[in-house]
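Only a single protein chain was left out; the remaining protein chains are all shown in position.
Labels for the chains are A and B, by order of writing; each one numbers its residues from 1.
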Amino acid sequence: MSAVVGCVTGFLTYETTKSVVVKSWSVGITNRVVQLVIITYFVGYVFLYEKAYQVSDTAIESSVITKVKGFGKLNDQVMDVADYIYPPQGAGMFCIMTRAILTDNQFQGRCAETDKKFACETDEDCAQHVGSVLSNGMMTGNCYKSSNESKGMCEIEGWCPAENDNVNVEPMDLKNFTIFIKNSIRFPLFNVTRGNFPPTMDIKNCTNNEKDPFCPIFRVEDVLKKIQRDWTQLAVKGGEIGINIEWQCNLDENIEKCVPKYSFSRLDAPFEKNKISKGYNFRYAKYFKTQNGTEYRTLHKVYAVRFDIMVTGKAGKFSLVPTVINIVAALTSIGMGTVLCDIILLNCLNGADRYKAKKFEEVIEDQTTQTVSPSPDSQLSLKPGMKSSCDSGAISLSMSD
Amino acid sequence: MSAVVGCVTGFLTYETTKSVVVKSWSVGITNRVVQLVIITYFVGYVFLYEKAYQVSDTAIESSVITKVKGFGKLNDQVMDVADYIYPPQGAGMFCIMTRAILTDNQFQGRCAETDKKFACETDEDCAQHVGSVLSNGMMTGNCYKSSNESKGMCEIEGWCPAENDNVNVEPMDLKNFTIFIKNSIRFPLFNVTRGNFPPTMDIKNCTNNEKDPFCPIFRVEDVLKKIQRDWTQLAVKGGEIGINIEWQCNLDENIEKCVPKYSFSRLDAPFEKNKISKGYNFRYAKYFKTQNGTEYRTLHKVYAVRFDIMVTGKAGKFSLVPTVINIVAALTSIGMGTVLCDIILLNCLNGADRYKAKKFEEVIEDQTTQTVSPSPDSQLSLKPGMKSSCDSGAISLSMSD
Partner (left out) sequence: MSAVVGCVTGFLTYETTKSVVVKSWSVGITNRVVQLVIITYFVGYVFLYEKAYQVSDTAIESSVITKVKGFGKLNDQVMDVADYIYPPQGAGMFCIMTRAILTDNQFQGRCAETDKKFACETDEDCAQHVGSVLSNGMMTGNCYKSSNESKGMCEIEGWCPAENDNVNVEPMDLKNFTIFIKNSIRFPLFNVTRGNFPPTMDIKNCTNNEKDPFCPIFRVEDVLKKIQRDWTQLAVKGGEIGINIEWQCNLDENIEKCVPKYSFSRLDAPFEKNKISKGYNFRYAKYFKTQNGTEYRTLHKVYAVRFDIMVTGKAGKFSLVPTVINIVAALTSIGMGTVLCDIILLNCLNGADRYKAKKFEEVIEDQTTQTVSPSPDSQLSLKPGMKSSCDSGAISLSMSD
């Protein structure tokens, strides 16, 4: 029974470090200043700025619907949204056509190239272009000449006539177009769902995000102004614009404060200095059938402004575990001032050796006697101070200890 | 030579803290309980729940292919997948049409608006609408009147006749449609690739995820039931549904357990209370040519249910580095109980002052004597206990120390 009590008593002990308390103004001040810096860092940066007491969720789920409104004139035709938006579904990525080069009534067949670099005099001139991917169709290797002419163009097989994109088309003005953005997000960790405009908002009467920051309608001209993009160049060559929606939500506050922040960027900025491959264009075709069933098409080379809506976000909410961990980390870190203070105390101060003697107790490996039991060998093996190896004797030990 | 040995000997020392062992039941129990809590936290939460022994990869790469099957009737026409899916490629985002308002045979020209808000009596009434983006075409500013009538509608230039979307179209029933989802993912850090159904699955015979959780085929009706969405309202106005595929993979276990979890959400939930801008619709056009080459079009205003498939995931695998770091952190943290126990020991217990005297040794800055060597100055400068400044003398020191 007593063995059990002894065992329990042996187990229920508490081990704490023995400390030396130094009453010195210089070290004391250093110590407190370092502790103050550490506390300030934890309270100010870790807790208030970085919100270390929160768990955060950056895996935002987002869904974007867009709707463009406005009318423009291109080639004397009035274009509406069904004409100029690609793709039509109103997703987070969409293109608004600014110019289109149309090649009407293309049928499958053989015809001459249009680009100067395919000029030829003999079939040999065209042989080198066979397999080229830069032409308007498959190179046949023949030089296609009108009757009685010595110069011609290489012949292609494919949709004829070949597209000639050296045409000057006046761009459509879309500066007054508006983009309506409907963005709903969800933070899966907290199951919080938000929309980019409040339920009470009267969408019909809000016309512009410039006037009301909650209005999810953006005029193209305002966007261009914000990214300092010149309209003329953009209209002719096309381009790319990024619309960033950023959600920074502190769920410990009122959920109504969890609102989006819009910003805009020029996605083609890195390629601005490139001589070619500027702007943005793509080709597509509308297909028709003649009365007798032959398919023909109108090829559209479309220059467009492409909008990419990118949604990023982070939500944080108080949680016990990170709070406790960080408080413990803070408390532990406060003791870290000792690293610096010990250096000062043991090296820079007057009486450093005295502090050393006080802080360090030396015990030397007992290499001669192999006694296992802790015999009261007060001689030599125990010495105060790290370097005062010349001191010896029980008295001096008990003194300085 | 001896200098080198001395130097090496001086280097090969080991410094450990001197500890005070308190044999007290109250502090001992507190100490062990705190240690138990810390160990439980690390073993239970950090290691078992949070799997801190693993490196994790959240940068999941995902590719989604979808295929919808089913037939519906709209305007007495049978619609198949090529008719009702936008875009047709079967990507992670797709729309299924529920209703469509068609405006046939639109040609470029001038005609009257259809919406009541553009009613007019004189041209002045229409001047205010010039530049509007809410009309069906460019406002000319004229009031368009049928002969012998005093009231008319503002004239537009564009595709005529103008769309009239105040038409009642019976929605197509897509409750029995099925959505097949093929999702392949990759965790780049571990180079692990997985598909959302096992290679042994017989897709032809599985009809429904409800019956077999590995079957990647979902009936629209089941999805609606799960998100408690009323079909009637959704069908008329359109809407947005999110399909979340979540991959939580513990790669230390059998890779076959790395399977997806499907869940569904209403992406338009945040906008439910909004009076307008509900639902989801978009416009697109089919283009035709008359015999003499004039282009005309059919404008489609399509109400649709949009499905967004969002894939998230995380994979973890044992790794030595985080394991060692967290074990070390755990071991270090066990010592953290001292913070709490010291407070109890030094303040709340009987004999607290005695413990203080034992734990703290005091050394006061020696401001008078500038002796560098640790002279056996047993007087005054060394005192036991933090506050027992009245005690002095070598004897009491050696006693309580």
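Heads up, the rule we're going with is that a contact is a pair of C-beta atoms (placed from the backbone, for glycine too) under 8 Å apart; a residue touches a chain by one contact, two chains touch by 3 or more.
All figures in this text were calculated on a predicted structure; none of them were measured in a lab.
Q: Using the definition of touch stated at the top, determine which of A:F11, A:F214 or A:Y287 touches the missing chain.
A: Final answer for the missing-chain contact: A:Y287.
Q: Which residue from A:M138, A:I203 or A:A352 sits in contact with the chain not drawn here?
A: Of the candidates A:M138, A:I203 or A:A352, A:M138 is in touch with the missing chain.
Q: Which parts of chain B face the unshown chain closely enough to count as touching?
A: 9, 11-27, 59, 61, 63, 65, 67, 69-71, 73, 77-78, 80-83, 87-91, 104-105, 176-178, 180, 182, 184, 186, 188, 193-195, 197, 199, 201-204, 286, 288, 291, 321, 328, 331-332, 349-351, 353-358, 360-361, 385-386, 388, 391, 396, 398-401
Q: I need the residue numbers on chain A that touch the omitted chain, in ascending order.
A: The list for chain A reads 13, 15, 17-25, 27-32, 45, 58, 86-87, 93, 95, 108, 131, 133-138, 157-159, 240, 242, 244, 265, 267-277, 280, 282-285, 287-289, 291, 293, 297, 299-300, 306, 308, 310, 312, 333, 336, 338-339, 341-342, 345, 358-366, 370-374, 376-378, 381-382, 386, 394, 397-398, 401.
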